[in-house]
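Reading through the structure tokens given below for one structure.
Let's turn to chain A:
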Amino acid sequence: MKRFALISIPYFWLLALFLVPFLIVLKISLSDTELSIPPYTPQLDLAQGWAGVKEWWAALDMENFVWLTEDDLYWKAYLSSLKIAITSTILTLIVGYPIAYGMTRAPDEWRPTLMMLVILPFWTSFLIRVYSWKSILSNEGLLNQLLMNLGLISDPLVILNTNTAVYIGIVYTYLPFMVLPIYSALERLDESLLEAAEDLGCSRITAFWLVTMPLSKQGIIAGSFLVFIPAMGEYVIPALLGGSQTLMIGKVLFEEFFANRDWPVASAVAVVLLLILIIPIVLFQKNEEKQREAGK
Partner candidate 1 sequence: MSDAATALAPVFAPWNDPAAEPIIQFKNVTKRYGDFTAIDNQTIDIYPQEFFALLGPSGCGKTTMMRMLGGFETVTEGTITIDGQDMSAVPPNKRAVNMMFQSYALFPHLSVAENIAFGLKRDKMPKDQVEARVEEMLSLVQLNKFAARKPHQISGGQRQRVALARSLAKAPKLLLLDEPLGALDKKLRQDTQFELMDIQEQTGTTFVIVTHDQEEAMTVASRIAVMDHGKIIQVDTPAKIYEEPGSVYVADFIGDVNLIEGNVTKSGDDHATISWASGQQDLIGIAHDEIPTGTRATLAVRPEKVNISTERPEGMTNVIHGKVHDIAYLGNMSTYVIETPSGQLIKAQAANTRRIARRAITWEQEVWLSFTDTAGVVLTS
Partner candidate 2 sequence: MRKLSWFNTLSLTLGFAFLYIPMLILIIYSFNAGKLVTVWSGFSFKWYGELMQNEAFLQAAWVTLKVAVMSSTIATVLGTMAAYVMVRAGRFRGRTLFSGMIYAPLVMPEVITGLSLLLLFIAIGLDRGVLTIVLAHTTFSMCYVSVVVSSRLVTFDHSLEEAALDLGCTGFEAFRLVTLPIIMPAVLSGWLLAFTLSLDDLVIASFTSGPSSTTLPIKIFSAVRLGVTPEINALSTILIGLVTIGVITASLSSKRAIAKKQQDEKGAN
């Protein structure tokens, strides 16, 4: 009995506030837009009993999904989100790996401090961290001031409100998510393995490629998913740092919902986004499970 209560309380909470809402999104994505409150039709009227369900079912169609394929705004947005997410994941890996590697090479007594320095930004407001780049990247911003004072450029670079700014923003805000899993993979690595590799004739660099890299693979995979998945649906970064030509699906969804009040299309956008993300999410879970098992 007690066990039943223990299981059912969190269970029903999640059913009611996670699963049911998602089913509602699915349902509305199949409805039509209407100028009413709520702004969609048909609405499932359970008071009419079975006839109500049948009527509702008959009126459902894939119109919104067809619309997503016809209006090129949407598929362009999906493609561009995918491109931005993949590119910035790779960039984050390139920036993050040397940091994680450097941390494992640092003397033991520095490590807690370095660790704290990586985690600290994670606790700091995401919004503020994104915002902090605005004054650096703008035309009269600090980066342009610096470069012009150094005489490297004569005209200010246009970075803010471009995709470049979005890349910088994503790399910056998601860097800790990349560094931490790689660091924990590298930290487990037995140093005598590298000595053994060198003893067997590897140079430092080949030892790195043949031993360190493969053994930190799990960390790289985990970190990449942790950056890619949220970057795909990102809203704040393109909204603050991107320009009008920056197309990201999170932003489209947000605007579709708030500006155009087109709930069915927004819901359809959400459903498709989730379908795109299911593959990486499942792969990520598999990777985590594999790691857990290896840990045992």
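How were these picked? Simply put, all candidates are chains of the complex that A comes from, given by their letters.
Basically, a contact is a pair of C-beta atoms (placed from the backbone, for glycine too) under 8 Å apart; a residue touches a chain by one contact, two chains touch by 3 or more; residues count from 1.
Bear in mind that the values here come from a model prediction, so they are computed numbers and not experimental data.
In summary, of the candidates 1 or 2 that share the complex with chain A, the touching one is 2. Taken in their complex, chain A has these residues touching candidate 2: 2-3, 6-7, 9-11, 13-15, 17-22, 24-25, 28, 38, 95-96, 98-99, 101-103, 105-107, 112, 114, 116-121, 123-129, 131-136, 138, 140-142, 145, 172, 175, 179, 229-230, 232-236, 239-240, 250, 253-254, 257-258, 263, 266-267, 270, 273-274, 277, 281, 284-285.
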